[in-house]
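With one protein chain withheld, the remaining protein chains of the complex are depicted in position.
Take a look at chain A:
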Amino acid sequence: MAHVGFPEQDGRTDGPLRQRVHGPAGRAVSDPPGLPRRDLPGLDRAWSRVVVAPDAEGMPRHWHLLDTGPLLQERGEEVVGTLLCVHGNPTWSYLWRRVLAQAPPGWRVVAVDQLGMGWSERTAEPRTLAQRVDDLDHLTDALGLTGAGPLAVLAHDWGGPVSLGWALRHTSDLAGVVLTNTAVHQPAEFAPPAVIRLARAPWLLAQVCRRTPAFVRATTALSVPPLPAPVREAFAAPYRTPGRRAAVADFVADIPFEADHPSRATLDAVADGLSALADVPALLVWGPRDPVFGQRYLDDLATRLPHADVQRYAGASHLVLEDRPEGIDVVWRWLRENVATGSGRPAAVGSAGHPEEPAESSRSLSDDVPRVAVRVDTSAPDSPAVVELRGGRRSVTFGELDRLVDDVARGLLARGVVPGDRVAVLVPPGIELTTLVYALWRIGAVVVIADAGLGLGRLGSSLRSAGPRHVVGIGRALRLADVTRVPGQRLRVEPGGDELARLAEEGRGASPALPDPDEVGGDADGAVLFTSGATGPPKGVVYTRDRLGAQVALLRDTFGLGRGERLVAAFAPFALYGPALGLTGVVPDMDVTAPQTLTAAGLAEAVTAVDATVVFAAPAALRNVVATAEGLDERGRTALAGPRLVLSAGAPVPVDLLRRVRELLTHASTHTPYGMTEALPVATLDPVEELGAGGPGSTDAAQDGVCVGRPLERVEVGVAPLDAHGIPAEELVTTPGAVGEIVVRGPHVKDRYDRLWTTQRASERPVGWHRTGDVGHLDEHGRLWVEGRLAHVISTPDGPVPPYAVEARVRALPDVADAAVVGVGPEGTQQLVVVLVPTERGGAVARLTGAPRGQARLAPGATADAVRRVAGVPVAAVLVRDWLPVDVRHASKVDRGALARWADGVLHGRTVRGRVAALLPGPAHAPMTRSR
């Protein structure tokens, strides 16, 4: 809007303004606002301009800005959106140079230097937060930014409160908010950041922030990886003298830690006002390795802006967009997708100036999707709900469980758990875990579950990434949480301990009102689970309550799990769903985190205890059951004839193993559901039946890969065909035989990846589907065949080769115990290498040290010839090892990445430096063990 009265509102300064700059050292510096005549890396001088606008008190002030507006005007481009960027302390608009440089067509970017900062005018007095909000307000008026189309803000550090304070006054113009490493609230339970507290100490403040450039320099020294020296210099350029640094110290002094601080009320108003932004799309981009605005502030903001998308860059620090420049692309992509612009997308600006909601509503499930409420089924209150056989028998009926859940829920409320809170639950399966999870769901909290199979370090980093407000766990888990600096209040619960009883007691005493079970929305988050992260850091996977319910319903309908059935729960995740379905669950006497500890006798005991009809066990557990079958007495054998169904998931299950399981559980069919943390189950089959004579399975020799059955009802499966380079297409097909990435859709598919906006976007193509990362095809009977992981597809000059089929053919050779296929060399021209484990292995020493060194690594000529004859594709080399690296959780997924690096080294495709680097363990690498 035009603002008469400010003659220089839109002009560059005609003559240099002489200003006096105050300084504690008593030095007055005269220098004009505006960029000095010096090139700074990445900065286009054409963006730089000086604008005069009144400050909070009406005094005209010279602002330095980086602004693409004049350039757009020059080019005659219509402005479709404006992004206002506000830096923090002690940086300046230079922080946003790449944001300007990468602005999409039609987007105007205005990056201000706050008064007293950067190349803007120095003020005589320190400015408070309230003044800065007013200052910015007057500036945007002077620039005519408000009321002129979609406007988004991007802020960092203390630019966050300033810009949010401004945003709350302009909600009608506001089309999006992007916040990076900032805060609006100092959570009471945490001490303020030590660095800032230290800098705030009066004797240090002047020293650190003003007299010396220590604070200015420290800010740019935090970056991981380090910033180039010229960039660090550019950040420090406006703060060369104590006089120019005055506002840096003033800013630190203006942080309202104390309740009576003059800026406290303003900051609290901003924090409390954020609920007014519930309709404004928000994105939080975070570097958690920030000594000031670390993870806890992300957690706080994510609570205040529950609808916000989050992109968390593990390992990135305070200047997150410097550490992860790719984040700028993410910000722009997000803005273009979420912020309605005049001409950019069909979602035009609504009548009230509000952008229409982006098409996010497709996420919620329609009402006709069958789902089971995630609460205890009480139709048979006197039947046992959970029976534990570990360390003596304990059990609880559905009625007891229901009451205990309510009381514990009240106790948790009394302890300060509120709906929407994330609560990590680190308790082994059993009565306590079941009670806690249902109690948390009862009050609308979000259950965060991670298991020890991730490896301890990754368990910690996973939990940190989820940012739980509370951690409930056994003593050992809590100690681990402490060591790995997982945030959240601690609550100790031991299996068989009295902690839950006390919590229930507290709950009965305080008796706070429990929310109406139907009141908590189905779109609210229900659980965060973690992928095993075989190819990178584990990813958090968020399920809404509806999606959890849909998963329970899908399991019920697929396997006919009706009320009153009894389930042996030797596989952790699904044991939890029993109470919602009215299933009696029995936890056998075993260490559930180590599936191979289930014995045949232990299984028989569990089956006997409840006369079980269904057994759910990991492949490793079944393997041990078969191996310990001699230990069964007659009664045990009879008991095992009872169950009608054995379910095994989590890793490929060899048909041979299932046949042997059927010899023990004589009346059971053996189903192996296929799926992943993000979508389970997708398909299922009984391999023994399917591959038996007569069925369609008898002609399966022609199919490549492992059959996982037909997609379940309500689950859609598509294939994104691979091109010659092994890149999956965007479009999905269901053509039989087309090989590509398996893409699924269904009511039980994850809602999103947690705080990984880009990963979520990449996985959700097309929208509403989930890219599984598995490669396979559908056959003419509509059955799905999995041929390997997309990451393990070998990209040869003749096209992509998925590993499973070749491996299966090699494994069928005599004297081959196991085989894996990997690629070496650059993408597109990779050579295929077969690594096999012969039945005849080396001695004990060789087993301990891996493959024997020397010539034995190369398969004998006859073996290599045999492999080449059956492989069906060109094989460059055949190598021999005594074991294959496999994952810890299931002990059956071959780590083909590690194997490929090993093969690459053996075949000398790598430099000495590369080989040394491969020896050093990577921090994000999945724990690995050896195949048997």
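As a convention for this text, a contact is a pair of C-beta atoms (placed from the backbone, for glycine too) under 8 Å apart; a residue touches a chain by one contact, two chains touch by 3 or more; residues count from 1.
Heads up, the rule we're going with is that contacts and distances are computed from a predicted model.
Between the listed names "Sulfate ABC transporter permease subunit", "Nucleoside-diphosphate sugar epimerase", "ATP-binding cassette domain-containing protein" or "NADH-quinone oxidoreductase subunit J", the UniProt record for the complex's undisplayed chain reads "Nucleoside-diphosphate sugar epimerase".
Taking the complete complex into account, A:P874 is the one of A:G147, A:G521, A:G737 or A:P874 that touches the chain left out.
Residue A:R857 is the one among A:R390, A:R857 or A:R896 that touches the chain not shown. When the whole complex is considered, the residue among A:G549, A:G825 or A:P885 that touches the unshown chain is A:G825. Residues of chain A that touch the chain left out of view are 797, 824-826, 828-831, 853-855, 857-858, 861, 864, 868, 874, 876-877, 879, 904, 906-911.
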